[in-house]
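Here the structure is laid out as structure tokens; the discussion comes afterwards.
With one protein chain held back, the other chains of the complex are shown just where they sit.
For reference, chains read A, B and C in written order, and residue numbers begin at 1 within each chain.
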Amino acid sequence: MIKSAQLDSDARRGLSQISLPLAFSVLLLAAPLAILLAMSFWTQDFLTLDRTFTLANFKETWTSPIYRTLMLRSLKISIIVTVLTVGLAYPAAYYMSFVAPNNRKAMLVFLITIPFWTSYLMRIFLWKVILGFNGVVNGSLIGLGFIDTPLDWISYNQFAVIITLSHAWLPFAVLPIFVVMEKVNRSYLEAAQDLGDTPFQRFRRITLPLSMPGVVAATLIVFIPTIGDYVTPKLVGGPDGLMIANMIEIQFKNANNAPLGAALALSALLLVSSVAGIFVWLNRRYLKAEGAA
Amino acid sequence: MRAVLTKKRQAGLCRTMIKLSNIEKYYGTYHALRDVNCHINEGEFFSLLGPSGSGKTTLLRTIAGFEEIDSGTVMIGGQSMVGVPPNMRPTNMVFQSYAIFPHMSVAQNVAYGLRSQRLNKAKTAEMVRESLGKVGLAGYGERAAHALSGGQRQRVALARALILKPKVLLLDEPLSALDRKLREQMQSELRRLQRSLGITFVLVTHDQEEALTMSDRVAVMFEGQIAQLDSPQALYKRPASKRVAEFFGAMNILKADILEVKGDIATTRIEGLGVANLAFNPQPGADASSHYCAGVRPELMTILDDGAMAYDKETPATVTDVEYRGELTYYDVKFEGSDTPVVVSMRNTSNRELREIGQQVRIGWESASAVLLLD
Amino acid sequence: MLRTMKRTTTAIAVAAMPTLAAAQELIVLDWSGFEDPGFIGAYIKEHGGPPNYSFFGEEEEAFQKLRAGFEVDVAHPCSQSVSKWQLAGLIEPLDTSRIDRWDDVNEVKEAFVIDGDYYMLPTDWGTTSLVYRTDLVNASKMDSLQAFLDPEFAGRVSLPNNVDDVYALGLLATGVIDWSDVTQEQFEAASAWLRQAHPNVVTYWADNAELAQLMTTGEVSLAWAWNETPTTLIGEGIPVAINREAAEGSSSWFCGYVNVVDGPNSEDLMYDFLNAWMEPATTDYIVDAWGYGSGNQTQMASLGSEVLDSVGLGEVSAPVLVQGPLDNQMREQMIVEFEKIKAGF
Partner (left out) sequence: MSRRVLTMFMIIFVIFLYAPTLLLPIFAFNDSSIISFPLSGFTLNWLKSLGAAEELRKAAGTSLIIASVSSIIATMLGLLATSATVRYQFPGKGFAIGAIMLPMFLPEIIIGVSLLTVVLLAGFKLSIYTIIMGHVLICTPFCIAILRSSFQQLDPSLEEASLDLGESRINTFRRVTLPLIMPGVVSSLLIGFTISLDEFVIAFFLSGTEPTLPVYIWSQLRFPQRIPSVMALGTLLLILSVVLLTLSELLRRRSARRLDQKATSGAL
């Protein structure tokens, strides 16, 4: 009936609790962000920064076809990876929370994170072995007589980037969904069934809306960092798999054009935040509609 | 024990356990508590009654220490509670949701608050057993919390609070989640428990019947204010305002004009009933411009049989509707010169016949049973 | 064991006394793997143990880290970084009189002279050349770099994901052998050539392990590769051949140690370290165990052409584009252009 928040002492408590993590972030991150922002309005000639204000970097970012192509490609790959990852993670989390016996849950959580304790570089090498020319997939397909010559569309392209990235982010998507599902009060499910829902209706009307916060968290956890990944496209992307982060990376390093890199990074940040924002908004609407129905 | 307290109270000796003075509380611009003042006595069963949103839970949580007030003081046992956090207050609470810790057994829940007392295991177990026994859950200690029924959860919540021997037990609508039968059973159990322990109970409820049956005194709250604070009987008989009156069962409300006030007697003209002298004590917040009306409970009026026993007042009326309800019959009647239907309830006795619609009757009533209500 | 314990104590002491600890241990910023004691046997013998290493994966990252103020005594970049690092004020001249075998040092050292001072001691080098699977491509077509453009090899070609090696190829293929004064037209011709080659490329290899993987499976049958890769592959029995004498030629690269300004430790230690690298024993070891050339020219020559040819380091008659220092503006253009080419623009 009455919310316990909104109080002076609570406000103080909230502030004091957040002060430590906030101070940590601000102290360490204020500089990077300020530098990034300032730099995006400057220009660089080899090693010399020209601190005259200009919008040229943003103009180049938003008009040059190469950046637009890379930006859209990154967005596309990130969205596919996110959908794939969250789509696969959801039933897995569902299994862990609703099907697996209680005393197995902890073990399952560890089980799905352990493979990710080996270096990413090693995993990429091994992915290439799996997807590669004489790799596990092709070898099996040839061995089974499905194909005669190795498929070459499964490595060194966007497909390989998508597979590798989805795999890498799976545990990060499973965990948030699992955590939320663990909190779903089991009596709601019984209530729904009691009120005449079929298992599927019950899933759609109770489990899914209640686990939505986890899906949102998982989506953001996968989507946001994926667009910034430059290692995977560099190592498995081949010529058509490069993403915007590769370009940002190059501008900051080899190309000695940090200002353009900053403008690209900020634009990518803007793009990611808007897409993430739209997603969160759509989700709210969905939950509202679900609640009203 | 209770008898002693009652005597003390009669002698004006009972001690104040909780004193709330000038309490104001805002949520942003919403004025949640408006100048709340009241005393709650030691050993008293005190209820805060009101519709939802009236501020009763806020007031309870203010006593417990969960809400910070914007001005005013809370004293418990003679000590100011300013800056005293909930865990340091001599109060314990039974939450509306019961707040049973789901990861603990019943015994662990009950023993929860004992930890700071650093008792040995045997002593703790003994106290838990005793406390569970008091609430009728002997032998339930090893049950998992989530395996309990609603009534059992409530008992665990009680046992968990009572084991700490608080000076004040706060109950936030503890019975609202229970079914009717269980609720009635728990009402009497709570009452019995309170009597046997002698602890001050403060109960929040929106159910007037619950408040009337259980409490020594009830504070009726509307919109963040205490509208009336009195014993259940007085509240029923002498509600101070139309709102309070309507909150407690049926009351016939008729327009009234005060013609003259002499001391505590007001000569009043009541719609349809004529002029009568009614008891008058000005309500706080009322002034010369305040409007009043008169209220009479249906059971305090009678349809007079021919030549029946004398009533202070008699007024002719016409029956407009009859509703037979077994034990009672409700009649809607209209007085001459009034359009307001008035309900009269009559006990059905073996020799009493039902009246018919359209029949002319005489209504007997006492001027003492009519009350002046602030409009 | 004692060393390990000492290191551990140092690590703890670092927390307590940030500036005092590790005062007299040389700090080397290097590629990982170069902490191999075989390279600096003399130093270890003299000082009882190896120096402290800090590792980097890309020169540009090392550059950024040094620029941000990370203090080391000596670093290990490759030839193209020297002038950039010097311009950024990160490195200072070497005192050649303190390098015992200075006269034996490969003459490429002259390429690292800026304003009369020597800035890098070349210590390790290799070659980049045409490498192919003998069982998968027709050897007769492998005598020209134009093979990379042949549609027959579409999807079977891998080029380095490394601007220097790639432009060395582009320039060689368009007839430039010395890139020290490459003109804008030559650069554009090389870019156009690389753009033409791009559709044939299945991927730009990032490292030897990756290329070795690709060539072993046969996904790549033709590559522009470091000499180390074919050496490894041949050692594993994979049918590959190296052609350093393609008509247009091949390339060579150099890496070495530079003297970082404001190194926290004594320069004596640094010169001991550099001298250890110039020991003949180091040369023998690096050629034998790693398949790289050594900066000690004299000792390299003494190994004999048979040994050197077997690891792809021997003398060749075709032109060699030495990846010496390159005009910084030009290199920057190459970097930007290469990114565009890779992205298909």
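One rule holds for everything that comes next: a residue touches a chain if its C-beta (ideal position, glycine included) is under 8 Å from a C-beta of that chain, and two chains touch if they have at least 3 such contacts.
Because the structure is a prediction, the values reported are computed rather than measured.
Q: Tell me the shown chains the invisible chain touches, ordered by label.
A: A, B, C
Q: May I ask which residue of C:61, C:135 or C:262 touches the chain that does not appear here?
A: Considering the complete complex, C:61 is the one touching the chain left out.
Q: Residues on chain A that touch the omitted chain in the whole complex?
A: Residues 4-6, 10-15, 17-18, 20-22, 24-29, 31-33, 35-36, 88, 91-92, 94-97, 99, 102-103, 105-107, 109-123, 125-130, 132, 134-136, 139, 167, 170-172, 175-176, 178-180, 182-184, 199-200, 203, 213-214, 217, 220-221, 224-225, 228, 231, 245, 248-249, 252-253, 261-262, 265, 268-269, 272-273 of chain A touch the chain that is not shown.
Q: Touching the missing chain, which residues of chain C?
A: Touching the missing chain: residues 11, 14-15, 18-19, 21-22, 27, 31-35, 52-57, 61, 64-65, 68-70, 206-209, 212-213, 216-217, 228, 232-233, 236-238, 290.
Q: Since one chain isn't shown, list which residues of chain B touch it in the complete complex.
A: Residues 64-66, 85-88, 91-93, 95-97, 99, 101-103, 112-113, 115-116, 144, 146, 157, 160-161, 164 of chain B touch the chain absent from view.
Methods note: only the chains that are shown with their structure count from here on.
Q: Which two chains have the most contacts between them?
A: A-C
Q: Counting in whole Å, what is the centre-to-centre distance of chain B and chain C, each centre being its mean C-alpha position?
A: 89
Q: Where the centres are mean C-alpha positions, what is the separation of chain A from chain B, in Å?
A: Roughly 56 Å separates the two chain centres.
Q: Residues of chain B that touch two or more other chains: which are they?
A: Residues of chain B touching two or more partner chains: there are none.
Q: Which residues, counting only chain A, touch chain C once they are in their complex?
A: Touching chain C: residues 46-47, 65-66, 69-70, 125, 128-129, 132-135, 150, 152, 155-156, 234-235, 237-240, 242, 246-247, 250, 252-257 of chain A.
Q: Quick check: in the complex, which residue numbers of chain C touch chain A?
A: Where chain C meets chain A, its residues are 58, 60-61, 63-64, 84, 87-88, 155, 161, 163, 198, 201-204, 206, 209-210, 213-214, 216-219, 328-329, 332, 335-336, 339-340, 342-345.
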